[in-house]
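Here the complex is missing one protein chain, while the rest keep their positions.
Per-chain numbering from 1; labels A, B and C assigned in written order.
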Amino acid sequence: MDTDASGRIHYTALFRYFETAEIEFFRETGILHHHPGIAFPRVHVECDYRSAILFDDLIVLEVSVGKIGRAPVQLNFRVLKDEKEAARGNVVIASMDRQTQRAAAVPANVREKLEPYLSSIQVIE
Amino acid sequence: MDTDASGRIHYTALFRYFETAEIEFFRETGILHHHPGIAFPRVHVECDYRSAILFDDLIVLEVSVGKIGRAPVQLNFRVLKDEKEAARGNVVIASMDRQTQRAAAVPANVREKLEPYLSSIQVIE
Amino acid sequence: MDTDASGRIHYTALFRYFETAEIEFFRETGILHHHPGIAFPRVHVECDYRSAILFDDLIVLEVSVGKIGRAPVQLNFRVLKDEKEAARGNVVIASMDRQTQRAAAVPANVREKLEPYLSSIQVIE
Partner (left out) sequence: MDTDASGRIHYTALFRYFETAEIEFFRETGILHHHPGIAFPRVHVECDYRSAILFDDLIVLEVSVGKIGRAPVQLNFRVLKDEKEAARGNVVIASMDRQTQRAAAVPANVREKLEPYLSSIQVIE
């Protein structure tokens, strides 16, 4: 169902792969579960497509932390096919106080657990 | 994005069309909005595909009420292309008390508003 | 993205899980790839939902072969959560001659490779 009539994986399917990678990453770093009082809406998402991904292509997803701001966290994603980059993208996740609906500081334990994954090379900009 | 590599609309896309039709139907009958204390989980969904639907085909969705039981409501869907049935299906929606998580009676106002749409011909069985 | 406003996995997401399971099953049995001249459109899909699946629930998907007819093959799916059945469903896949667009016999190598997976208990009917 991820393919389209051109036989390629449809570009929107990659955002599903990004989210799957993000969830596994958050599970592994121990920050998957809800943080009382804080919501994490997306404020920006983007993807650049370099080469076609076809049905049954084996791909590898790389996740790293691009930036940790006061309120937002940027996650970077790379999609590798045959060890070459087929696509790259990022999502910017805000921290928001559920009650006031305004920006909140990234919770300290989230910040601490993400810092080891900060990419030294800021791949997306 | 609804097509697949065969050029057809992927079979799972039809469930999205069914849900779109259902929401418009519930909006029109005035029962779209939340009924305090009652949830409406799906307990069954099915679809039969008779002919291929292709990109840019114009289709018509027909919704009718198949059955109104004590707790469940069955909605029937037909997908017409060039006035011929390309697919048909149904969803069975339970009424559930949110607190006890057990079957509840279909709310009286829902029942009353759906009854005019009961299909005299019980198309799916 | 698979959850909905009720916090449950939306019922349509299960068809995506079914397809993922199907692809892995076909890959393992060595029949994933295209069979010249034969297409495999779905003619029927259904799912019964027994209990809610929530975000981050760990589920197991079981695939078996329900029936092998002259032209159609039925795959059965069970979704297990904590070793209990949360949902079950099936898809019926036709074999179709691409040129004539009419029913064709299930290719012999497909039949042979699926037979070991015929469920002795015909779970869906």
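Here, contacts are C-beta pairs under 8 Å (C-beta built on N, C-alpha and C of every residue); 3 or more make two chains touch, one makes a residue touch a chain.
The structure presented is a predicted model; accordingly, all values stated were derived computationally and were not measured.
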item: Sites on chain B contacted by the missing partner chain, in the whole complex; value: 1, 16, 19, 23, 27, 32-33, 56
item: Interface residues of chain C (partner: the chain not displayed); value: 1, 3-5, 7, 10, 12-13, 55
item: Hidden partner interface residues of chain A, rising order; value: 6, 8, 11-12, 15-16, 19, 39, 41-50, 52
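Definition applied: only the chains that are shown with their structure count from here on.
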item: Whole-Å gap between the CA centroids of chain B and chain C; value: 22
item: Centre-to-centre distance between chain B and chain A (centres being mean Cα positions), rounded to whole Å; value: 34
item: Between chain C and chain A, distance of the C-alpha-averaged centres to the nearest whole Å; value: 30
item: Sites on chain C at which at least two other chains make contact; value: 16, 19
